[in-house]
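The complex appears here without one of its protein chains, the remainder shown in place.
Right after this comes subunit A.
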Amino acid sequence: MTIRFVLLVNKQGQTRLAQYYEYLTIDERRALEGEIVRKCLARSENQCSFVEHRNYKIIYRRYASLFFLVGVDGEENELAILEFIHCVVETMDRYFGNVCELDIMFHLEKAHFMLEEMVMNGCIVETNKVNILAPIQLMDKSS
């Protein structure tokens, strides 16, 4: 039960954030992202939010122009991951305030820090928004 990667992609298929929990070379990432994005973006609203691709199961959710995609391995609770995505977005929203694509682009490292707090070794370790944001806000304050 591990998350293998978290991807943020806009509706043109451009990667906005990518975090892998296993090492893939740049070319492998590129190929994987291309294939997945093509698959997910082609799906309609009322189809289910899960797509199987190679050995991954991808759970995705769309927010405005951004797609959040999470790749997991076999025995993962898809609905829970779907809600985890929402939790990520809520956390970002709390930090940035009405978060939009450009917020994430301008503050790529902050978005990564949040993800680092929430997921470690591919496991969800924290969903308490106060706990997630506290170290980041402290850091902002100190610098």
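Definition applied: contacts are C-beta pairs under 8 Å (C-beta built on N, C-alpha and C of every residue); 3 or more make two chains touch, one makes a residue touch a chain; residues count from 1.
Operating definition for what follows: contacts and distances are computed from a predicted model.
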Answering from "AP-4 complex subunit epsilon", "Transcription and mRNA export factor ENY2", "ferroxidase" or "Alpha-1,3-glucosyltransferase": the UniProt protein name of the missing subunit is "AP-4 complex subunit epsilon"
Where subunit A meets the chain that is not shown, the residues are 1, 10-11, 13-15, 17-19, 23, 26-27, 29-30, 33, 43, 46-52, 54, 63-66, 75, 77-80, 82-84, 86-87, 89-90, 92-103, 105-109, 112-113, 116, 120-121, 123-131, 133-135, 137-143
